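Submitted below is the structure of interest, expressed as structure tokens.
The complex appears here minus one protein chain, its other protein chains still in place.
Coming up: subunit A.
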Amino acid sequence: MSAAAAETSQHDRRVVIEDVTHQYATKGQRVTALEDINLTIEPGEFVCLAGPSGCGKTTLLQLIAGFLRPSDGRITLGGQEVRGPSAERGVVFQQPNLYPWMTVRKNVELGPKLRRVAKAEREAQAKTYLDMVGLGDFLDRRPYELSGGMQQRAQIARVLTNDPDIILMDEPFGALDALTRERLQAELLTIWRNTGKTIFFITHSVEEAIFLGSRVLVMSARPGHVVYDKPVDFLSTMDADMPVGQMRSLPAFVRMRDEVSNEIHASGG
């Protein structure tokens, strides 16, 4: 099979970021948040992006999501240029971002509803994913009646129900306590394994990046460059359900963690 054939395959839903530079214009002066980013995200990858605060992680995510247009370069999904937000790129926001004027169920159904999926069908889909994230008993609650962790789960269910090609997550567990965070990390890993979704995940925590990711990226500070890009390969040979606590003591884990931490510090964090 030729490379060209693979390129044009229907199933090739890779995200390609080519020479992307992004500048913000503030009060007459320009801030270069990202410079010459080149990156390819393969279908099924769980890419974790770490880096010092202000290095442009959110900017990169918003570019992929289509909330921002790059000042230079281009981003494609399956060969199609990204020109704005679209259902093929689902987003889990850092802050709980469900609509308080809808019940949890209606929030989760919204994607299929926008695509005119029949009521019974979309209700069933929503129920499936709400059950998956453990919210099956809270369908008719309003989002503000749920805790922060439950709202983040509902956000994840909302995106899963919409069946995007790639899920973009911007520090989705950043505001949660350690215990809830660990539980949601485990749930997210299970979901990733079961659905095979492509995930692009931003985090401040090196450990979270290595624990979750199949590939870890580190970005340097202003202007943002990708300075570290390695697959997390030691896990594939391990027990898939290994909890974080146990993984922390693996030599391979410790080595990678130190490597990534050094990169972040070297890059100005």
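We adopt the following convention: a residue touches a chain if its C-beta (ideal position, glycine included) is under 8 Å from a C-beta of that chain, and two chains touch if they have at least 3 such contacts; residues count from 1.
Just so we're on the same page, contacts and distances are computed from a predicted model.
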{"item": "Hidden subunit of the complex - UniProt protein name among \"1,2-phenylacetyl-CoA epoxidase subunit PaaD\", \"2-oxoglutarate ferredoxin oxidoreductase subunit gamma\", \"Tryptophan synthase alpha chain\" or \"ABC transporter permease\"", "value": "\"ABC transporter permease\""}
{"item": "Touching residue (missing chain; options A:Lys57, A:Arg89, A:Arg122 or A:Lys197)", "value": "A:Arg89"}
{"item": "Residue numbers in subunit A that touch the chain omitted from display", "value": "65-67, 84-87, 89-91, 93, 95, 97, 99-101, 110-111, 114-115, 131, 134-138, 142-145, 147, 150, 158, 162, 183, 186-187, 190, 241, 243, 245-246, 249"}
